[in-house]
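The structure under discussion appears below in the form of structure tokens.
Missing here: one protein chain of the complex. Every other protein chain is in place.
Our next item is chain A:
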């Protein structure tokens, strides 16, 4: 789920930037430093939408760098255990399939794919029901439930399931044509 929230960060600025454009410099640096990063606590920072306040700077002893506490609003993406969302399948293999929902990768193991779907190898590997009515392959859109998340320093990785009511393929690539 995407959230809009206020976060705080201490920004260090080199003294060469001090002058009439100090605020602009600080905001530009904030965007460069923060956008696109990921933390386990807040998830992926997608975009900064505004800067609420910049506090008083504090000169660091010995270096001349100044630290400013900055409060900013941003859009973050954070997956939660138990959340249901839609995702695009990126890779299918005999262990299961990978899907992407925005910046996050979700793996659905073949144990968590309904039992009536069989793996088919080939140049377009897929999972297909015995009657051929439902097929999961690369670029399929699926609705899945997140059952576990793993967080490391720079990435969040999720495990999902489609073995539940109202989960599974939403539409197949090329189905509309």
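Quick note on the criterion: a residue touches a chain if its C-beta (ideal position, glycine included) is under 8 Å from a C-beta of that chain, and two chains touch if they have at least 3 such contacts; residues count from 1.
What we mean here is this: contacts and distances are computed from a predicted model.
Asks: Have a look at "Rab-like protein 2B isoform X1", "Ribosomal RNA-processing protein 43", "DNA-directed RNA polymerase II subunit 4" or "Golgi to ER traffic protein 2" and point out the UniProt protein name belonging to the hidden chain.
Replies: The missing chain's protein name, per its UniProt entry, is "DNA-directed RNA polymerase II subunit 4".
Asks: From the listed residues A:22, A:51 or A:75, report the one that touches the chain absent from this view.
Replies: Once the missing chain is taken into account, the touching residue is A:75.
Asks: From the list A:85, A:108, A:136 or A:162, which touches the chain that is not on show?
Replies: Once the missing chain is taken into account, the touching residue is A:85.
Asks: Going by the touch rule given at the top, which residues of chain A touch the chain that is not shown?
Replies: Contact residues on chain A toward the absent chain are 1-5, 35-38, 41-42, 44-47, 49, 75, 77-78, 80-86, 88, 100-103, 141, 143, 146, 151, 164-166.
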